[in-house]
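Working notes, beginning with the structure itself.
In this view, the complex is presented without one of its protein chains, the others remaining in place.
To keep things simple, chains are lettered A and B as they appear, and every chain counts its residues starting from 1.
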Amino acid sequence: MLDALANPQRFMAFSAWATPALALLAALLFAVGIPWALVYSPADYLQGDSARIMYVHVPAAWWALMIYGFMGVASLIGLVWRHALADVAARAAAPIGATFAGLCLVTGSIWGAPTWGTWWEWDGRLTSMLVLFITYLGYLALWSAIEDEAKAARLAAILCLVGVINLPIVHFSVTWWSTLHQPASVFRPGGSAIDPSMLAPLLIMAGAYAALFGALLLANMRAAIYQRRVEAAMTRRARSA
Amino acid sequence: MDGSRSFQLTLRVERLAIARGTRTLFSDLSFDAAPGAFVALRGPNGVGKTSLLRALAGFLRPLSGRIAFAGADEPALALHLLGHRDGLKASLDARAHVRYWAGLLGGEPSAIEPALARVGLSAVADLPARVLSQGQGRRLSLARLLVAPRALWLLDEPSASLDAAGKALLASMIDEHCGQGGVVIAAAHEEFARAPTQTIVLA
Partner (left out) sequence: MSAVASVFKRELALAWRTGGPAAPVGFFLGATTLLPLAMGTDRALLQSAGPPLIWVTAALAALMTLERLFQADLEDGSLDQLLLGAAPMELIVLAKGAALWLAVGLPLAIAGAPAAIALQTPLAAVPAIVASLALGMAAFIGVGLIGAAVTAGVRRGGVLIALIVLPFFAPAIIFGAAVAGHGGFGAAFLMLAGCALGAVALGPVAAAAALRLQAE
């Protein structure tokens, strides 16, 4: 399937229907997931209703991480196999991942504030997410800084792959560091057992995020391909004038 | 173009000596340029043509001698310098460049489109400078000379990267400018399509 999509024309044809389809799926899943999460699922026995923000926070965290993994794979494919659209995919995914990471940080801050007493606490997992967020920013900045697109693609791919190696190291270091400073993590889900009544809405939200990522990824890639066409057209116009 | 314009500037250079670092490029250069003059500067590479132009522009202080402008209160506002580099920003379009030069150098907004048309870039005016060829970039910087009327044109290798049509354009622009009483001082290796009224050979 990857090979089939390497052709920009075919990708455009595929994404022309796939993008709205995924957007619709995302809308449906959010329409089911958000009310379920915010209203119908049980309140947490310790934190009450404020824990409901978990349903926004946790999928954002999962996807912020998985999107970076996606970028790593795309970067590798672009570097090694020179797949035409792999670089486009990596770059298109980055702003989405960065936004999810940012969303995770903001919701984490809102979630923790009542418990912490301040608007931010240097929790191990949140700090790792912050480093991931900055990694995303650096990746995006590198793309913007280099004029030659082909070169930018390869350099950014290298950066992304190095980042993939760095993230587990950072996570390990930060978790170790946070055990020095904080005995227990504030956030329970993801690490400990989740009650089934909480699991279902969580998975639906995760699915909604996935569909949203898919739709936005394809939309970004289409925009990038259009941008390339515009640039080529402008160059042709200048030559022929 | 406003054909009724007439410039009044006279340039007088007396016993000019210019040095770059410790090396004296030339000394004791004198010449006059009255309204309508087209002065060609000739000489091998490194002899000081660019330095002379930059000294006339007021950027480089001469070692000795005098540069006098009659008919202009503020010399820096009465001259155009066309250097080696075109002064283009890759991400901005051609029209934006001309509009900027009009604002910066005291030209009228109404002169923007005619200037673009005169240098033959109306069709590509919306394109960013990075997609323009070398020749088109050079033409764009020629538009700067047209959009803000100034008496003295100091041109350093103006026809570099211009094709035959571009060179003809340059010649007709110089023609028009001298016809309006302007002064053109141009440094070049090759012959101009229009004959200069005087030639200075630096050696």
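The criterion applied here is as follows: a contact is a pair of C-beta atoms (placed from the backbone, for glycine too) under 8 Å apart; a residue touches a chain by one contact, two chains touch by 3 or more.
Model, not experiment: these values are computed from the prediction.
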Sole residue of B:A70, B:L104 or B:A168 that reaches the chain not shown, by the stated touch rule: B:L104
Option touching the unshown chain, where A:W81, A:W122 or A:Y226 are the choices: A:W122
Touching the absent chain when the full complex is considered, from B:A17, B:A34 or B:L60: B:L60
Missing-chain contacts mapped onto chain A: 118-122, 127, 130-131, 134, 137-138, 140-141, 144-145, 174, 177-178, 180-182
Residue ranges of chain B at the interface with the undisplayed chain: 54, 57-61, 76-77, 79-81, 83-89, 91-92, 96, 99-106, 109, 144
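As a convention for this text, only the chains that are shown with their structure count from here on.
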Parts of chain B lying in touch with chain A, wherever the complex brings them together: 90, 120-121, 123-124, 127-128, 131-133, 136
Contacting residues of chain A [partner chain B, same complex]: 147, 231, 234-235, 237-239, 241
